[in-house]
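Missing here is one protein chain; the remaining ones are kept as they sit in the complex.
Let's turn to subunit A:
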């Protein structure tokens, strides 16, 4: 059992490439935890789950929940208990959407992004809600390590 949970950890870390989404969600988590973006709860009022695949057709390697309904809003790793909408996409596409180089509507049309749940609420999630995951921002919201 020990080796299982440990290798679970390893497998998550060594999926060939490091997930860009991991970095991006870390940044979002920190951004929200610092109290920035506190108005998002009023603006959006929904809970989203993101399921990320490493590559197309592959299994889901990471899930994150962005809670923009509670006050204060928060982001955490792991599946959500009650998402209003769930987005599924591959890691690199998610990064592109967050950076603004791939339009989310376009992603949806092309089948690069799947949405389940309340479409109306899903439309409220736009990359502009968060700072773009540029190197600068990722460094700015980086965390100290033990």
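The definition used in the following text is that contacts are C-beta pairs under 8 Å (C-beta built on N, C-alpha and C of every residue); 3 or more make two chains touch, one makes a residue touch a chain; residues count from 1.
The criterion applied here is as follows: contacts and distances are computed from a predicted model.
*Asks:* UniProt name of the unshown chain, from "Protein YIPF", "TATA box-binding protein-associated factor RNA polymerase I subunit B", "Elongator complex protein 6" or "Peroxin-5"?
*Replies:* When "Protein YIPF", "TATA box-binding protein-associated factor RNA polymerase I subunit B", "Elongator complex protein 6" or "Peroxin-5" are compared with UniProt, the left-out chain turns out to be "Peroxin-5".
*Asks:* Just the residue numbers, please: which parts of subunit A touch the chain that's not shown?
*Replies:* 1-14, 16-18, 22, 26, 33-34, 51, 55-56, 59-60, 77-78, 88-93, 96, 101-103, 105-112, 114-120, 122-123, 134-136, 138-146
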